[in-house]
Every structure is written in structure tokens, then in C-alpha cells.
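Only one protein chain is missing from this complex, and each of the others stays in its spot.
This part shows chain A:
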Amino acid sequence: MVVKVENLLKKYKNVTAVNNLSLEIKEGEIFGILGPNGSGKTTTINCILSLLKYESGNIELFGEKMKPEAYEIKRKIGAVMQEVAVFDELTVYENIDYFCGLYIKNINEKKDLVEEAMEFVKIKDYRKRYPKELSGGLLRRLNIACGISHKPKLIIFDEPTVGVDPQSRNYILEGIQKLNSSGATIIYTSHYMEEVEQICTRIGIVDKGSIIALGSKEELKNKLEFNKRLIIENSKVSEEEIAEIQKIPFVISAKYDNGKIFISLSKSDINVLTILEYLKDRNIEFGSIQSEVPTLNDVFLKFTGKKLRD
């Protein structure tokens, strides 16, 4: 077990930011913490890193209790925090070199690692630039390079793609997968469900400081009753007709709203046709038809009754 958090409770004065949160992360995972803003992701990370005091709970990293003076554990951790943390007075190269040098003594080894980190986030062309001269995306990439140059075994990314252009976002997501395949265990927090679905092997969905669902994305979606949703536009149906649609096999629910019919189905392959035939039989007109597979948004909706802001 690389990370083990048991019953973490953290309060800021009277705000409970993390409420009895427990999780375990195994070596080689990309563990996603997905939750809306203010759900306690950053607070959890800061507790895991021993930056924050917490009311109660137990945190172990690499099988040992994490403490501020646990320097051997800290050596194995890299963190890329939500806020960019680089020196304005140092160039791209100097920033990475400075932070790397706080972990690595050997000068040649350090030099190679810094080059590798720059290569990794593709920032070599900007090595002599100062942070002020970088775009938001490049700055985030520099921030990442500063956090990972010492080749940590556990890397924590706290919302690394906020305010980043699509190109940088892709570099970042691909980069994280590469780090993972070269052996690092990853914790990745985000409020973007697509990102989490794209790269994470296991996901914990958090709300109000607690994990409300945990598992791989398939496992999470299996917790939903439906696995397909049809949206039929520009249509007009009566209450009775809706009730009849609900009786069609594998239809879980149907509702009519503002010219659109929403139908949730428990099996995705066969029954679209059945429904269309029913509409045809009744001479019900309809426009375009969209079909959607469930997302983590639906999982979030199911467990909290509200939408994950996206």
C-alpha cells in the first residue's frame, strides 16, 4: 500500500472540510479524486503531505506514518500543487535545478534529471525564460517539472489543468500516464470528470469531504441502473403514451419535458428499435435522436442528488 488514509477528519474553525475520509492506494495506480470545488480535495492532499494539522485520523505513506520530519518518505514524494510555486527571479532551468538540488546531491545526476524533466513537459525551448514570460499552460508545465524532476515514487497532482489551453492539457494528461508507466503511483485530483475518466485506473468521488463512491470507472457506472439514455427531440406525447413507454422492456424511466422525451434504458443494444417502432405505430412525430452513455456526472447525481459542476 503506497497511501493509506483512515478516518481523516479536518476542520477549519467551524467548517468541516474533510469528514471521516478513508482510502487506500496501491503501487502503480492512477488514483483520481473527483469532486466539485470546495469538496475537500486540496485539504485532503495537504493532510496527506503533513502540511496541515488534522483533528483525527491516521495517514501512512509507504507503510510508515507520515510526519513533517519523515524526510525519507518526503524524498519519495513529488507534489504538483494547485497554485503555481516557482521563483519569479529564476529562469525555467534554474527553477527546476533549484528544487531538484534540494533532493539530489550528485551534480551530474541532478543535471541529467533536470534535462529529463524539461524534456518531459516539453519546455526546453524556454529554458532561459522567466516565469513572467510564460503563458498559463507553460507555467503549469514548469510547475510540474519542478515537482517531479527528482523521480518520486508517489506523485500528487492537485488540479493541474485548471486554466490551461487544450494543447498543454493534453501534454499534461499524457505526461501523467507516462510517469505512471515508468513506475510512479499517482494521485490526481480534478473537478473535470472527462480527465478523470480518461486517465485514472481507480476513482474516488468526493462531496462535502467524504468519499461517496469508489472504484474503477466501470465499477462506478455499474452502480447506476441504466447504461444508456435516449433523448428524442421535437416530439409531442401524452401522459398515457409516456406511461406506455415506461412499460416497454428494459426501459427504466421515461419522462417528457419541453418537447423532449428522456428515456433511460438498462440494456444498450436491442431496445432503441423497439422504442422507435412504438413511436411509429402511434404516429408520433419526432426530430433527431441522441443517445448517451452514462458519465461520472450521473454517478455523482445518483449519490448526491445534484450535478457535478462541469
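Before moving on, here are some points about what is shown:
Everything that follows uses one rule, which is that a residue touches a chain if its C-beta (ideal position, glycine included) is under 8 Å from a C-beta of that chain, and two chains touch if they have at least 3 such contacts; residues count from 1.
By definition in this document, contacts and distances are computed from a predicted model.
Chosen from "Electron transfer flavoprotein subunit beta", "3-methylmercaptopropionyl-CoA dehydrogenase", "Cysteine desulfurase" or "ABC transporter permease", the protein name that UniProt gives for the omitted chain reads "ABC transporter permease".
In the complete assembly, the contact with the undisplayed chain comes from A:E89, out of A:E64, A:E89 or A:E219. Contact with the chain that does not appear here is found for just one residue of A:M81, A:L113, A:I261 or A:L279, A:M81. On the side of chain A, touch with the chain left out of the figure occurs at residues 12, 46, 49-53, 68-69, 71-72, 74-75, 77, 79, 81, 83-87, 89-90, 94, 97-99, 101-103, 105, 146-147.
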